[in-house]
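Next up is a structure, given as C-alpha cells.
Here the complex is missing a single protein chain, while all its other protein chains stay put.
Order of writing sets the chain letters: A and B. Residues in each chain are counted from 1.
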Amino acid sequence: MARFNLYQEEQHPSPLQYTWLEFQKNHIAMGGLVCLMLFILITIFCPLLAPFEPNLQKTGNILVPPSWDPNGGISHIFGTDGLGRDILSRVLYGCRMTFGISILLVVFALLIGVGLGATAGMSKGFRSSFVNHTLDSIQAIPTILIAIIIIAILGTGLVNSMWAIALALIPQFVHQTRDFVRRELSKEYVMAARLDGASKIQLFVRSILPNMGETLVMQATLALSIAILDISALGFLNLGAQTPSSELGALLSQGIEVVYIAPWNIALPGGALFLMVVSVNIVGDGLRSALRNRLLH
Amino acid sequence: MILLDVKNLTLEMEIAGSWIKALDKVNLVVNQGQIHALVGESGSGKSLIVKAIVGALPSHWRITADRMTWRGKNLLTMSLKNRRKLIRNDISVVFQNPINSLDPLLTLGDQLKEMIPNTKLTKRWFWAKNMQRQEIAISLLHKVGIKNHELCLKSYPHQIASNVIQKFMIAMAVASEPELIIADNPTKGMEVTTKTQILNLLNRINQVREMSILFVSHDLLAISSMASYMTVLYCGQTVESGDLRQLRKRAFHPYTKALLDSAPSFRKDLPAKSALTSLEGTIPTLHHLPTGCRLGPRCPRARRECVVMPVSRRVHNHYYSCHFPIHRDSK
Partner (left out) sequence: MVNILLRYTNLIIITLFILSLLSFSLAYLFPGNPIEVLTGLKLEELQKLQNQSANIAYKPEGSVLSQYGHYMSELFSGNWGVSFNSGQPLYEEIMLSLPASIELSAYALTLSLLVGLPLGFLAALRHHRATDYTLLSISVVGYSIPVFWLALILILVFSLQFGWLPLSGRLSLIFEVPSNTGFVLLDILLADIEDKPSVFLDAFRHLILPTLSIAIVTTTLILRITRRSVIETLNSEFIQAAYARGLTTRQVLMRHGIRNALVPILPLLAMQFPTLLTNAMIVETIFSWPGIGNWLIQAIYQQDYSAIRAGMLAVSVFVVIFTMSIDMFLRLTDPKRKKIERGTI
C-alpha cells in the first residue's frame, strides 16, 4: 500500500485485511454486500418490518394490485394475493424463511463437510478413497433426485427437504477440504509442526484450519446460492415447504394459480429470490477475485 | 557492431493502486559476438528487462525508453506483428523455468519443430518438409548434447529430467539461428556438473556459431568463466557496466564493489577466518523504493546529493552511475 506514513516502517496488512482492502475496491461487490446485509437484517427483524401477519386473510382485499398500479392502494404496497394476504409481508417472511434456512443448511453442511473432508484428507488408503467415491456418486446425482428419494421415504415437508439439500451440499465442502488438506500436508510448515510432535488433530486445527478460512467462506457463498435455489425449487414443486407457508418458492407456486389476472404474485416473490441469489453470487465473486488478487501479489 | 541498444528503459507497473517504477532508466548495449552478462540480485528486475526486450510483458504496464533498438530498428514503435517476426528471426530466449515455459500438452518434438523457420526448409512437399523438420530437430538435439533424441522428441515436458530440458530449451533457442540468445538464469538451481555442461554449451554456441549471448544471472562464478562484458543491476537501476576484467580490477560503483567482494572466490587476498564484507540492510521492497540512487540508504559513501538520480558517466568503455565513485575521488 502506497499511503502516507511518517515513519519509515513497513506496514503490511494482514492477509485478512488485504482481502478486505481488495474487496472494498470492487464497488459492485460492495453493492452486493450491502444488499446481502439487507437480507440478513430482514431475516432477523422481519416481524418488526412486515406490516401484516403473513397469513392474515382479508376477504375484502382480494388481488389488490401493487401500489404503483392505478388501482393499487398504499396500505398494501406490493398488493395482495388470491386470499387477501399482504404480499409485502409474505415476501418479507418468505425471504426470512428461505434465506435463514439456507444459511442454517450451509452452516450445517460446512461443519459436517469440513469434518469429513479433514478425516478423508488426513487419512490414507481405503477409508479416504471410500469417502471419496461415495461422495463422488452423491455429487453426480441431481439434487432433486436425492430430494425425491428422501421425501418419498419421510414424506413431504420443509424439514425433510432440508435433509435432502444438506446431503447435496456436503460433498462440495468435503472435496474442498480434502483437496486443501492434501495440498497443505505436503508443505514444509505442516511438516515442521509434525516434527515438533503435533498430533493429527493439532495439525489440522492449528496449522491447516487457519489457512482455510477464506476458501471456506468462498465455498460457503457458492453453497448458499445453491441452497437458496434448491430450497425454493423444492418449495415450488410442493415437495418442500407446504402451501400455507410463505417460503419464496411456495409463494411462487401459489401465485401460479392467479398468474393470468395477477402477475405480480409471481413477479414480486421471484424478484426477491433473484435479488437474494444475485447479491450472494456477487459477494462470492468479489471475494473470489479479492482472494485471487491477494495471492497474485 | 551494436546489436541491441537500450537507453533509459523505464517500466512502471501498477501494484495496489499506485504506479511503481520496477525498472528505472536502464541502459544496456549488446555487441555482436559478445557474451554480455547482466548481473543483479533476485528481484532486481533482470527478468523484466528480458521480457521488455522480447515484448512479453502484460500490455497494461507502461514501458518508456529513450531508445530501444535492434540493429538500428526501433522496437518500441514497431508494429506488434513486425516485432514478433523480428524476434522470431533474430532473438531467442532461454527461460529460467524450462518446464513452465513449455506447453504441457504438446510433445517436445512438436514444440521444437514449431521453432524451425520455414525458410530453412528446402524440400517442396508437405511430407518432405515434415521429414526435413524431423531431421533438423534431431540434429539440433545432437548439437546440444542430447543423445537419446527419439525419447526426448516423443516426451511431454513433465517427463524429462531438468538438465535435459534445459539443454532442450537451448536447442529450441538455437533452432531459428538467431543472432542473440538471451539466457535468463539458465543455471538456476542446478547441480555443479550440469551447470558446467550448460555453460560450456552456451560458450560453444557463442564461439562456433558466433551468436551473441545476453547471460542473465546472479552467479558471479559462472559469469566470470564465460562473459566478457558485464552490466550490474540494482533494484531496477543499472549501476555500472563495463569490461569484466576492468570491472573486477577497478569497480567504480560501491554496489559493484560490494557485490564482487561478497564472492570469496574473487578475493585472493582474503585472510583466513575474516568476515565477508556485505552491505548493511536489505533490498527495499517495491512499495518503499528510495528516491534518487536506490542504493542510497545502504551505501557507505552516500551523501546528500544521492537523493538525486545520478546520470550515467563514461570512462573509456566503462559506464557508471554514481555521484561519488570509488577510485575517482580526486575528480
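The working rule: a residue touches a chain if its C-beta (ideal position, glycine included) is under 8 Å from a C-beta of that chain, and two chains touch if they have at least 3 such contacts.
In this text, all values refer to a predicted model and were calculated from it rather than measured experimentally.
From the options A:16, A:44 or A:145, the residue with contact to the unseen chain in the full assembly is A:145. Within the whole complex, the absent chain has one touching residue among A:49, A:62, A:193 or A:278, and that is A:278. Only one of the listed residues, B:4, B:37, B:65 or B:93, touches the absent chain: B:93. The missing chain lies against chain A, touching residues 28, 133-134, 137, 139-145, 148-149, 151-153, 156, 175-176, 179, 218, 222, 225, 229, 232-233, 236-239, 249, 252, 256, 259-260, 263, 266-267, 270, 273-274, 277-278, 280-282, 285, 288. Residues of chain B that touch the chain left out of the display are 51, 54-56, 60, 80-81, 84-89, 91-93, 95, 97, 100-106, 114-115, 156, 158, 172, 176.
Definition applied: only the chains that are shown with their structure count from here on.
Once the centre of each chain is set as its mean CA position, chain A and chain B turn out to be 51 Å apart.
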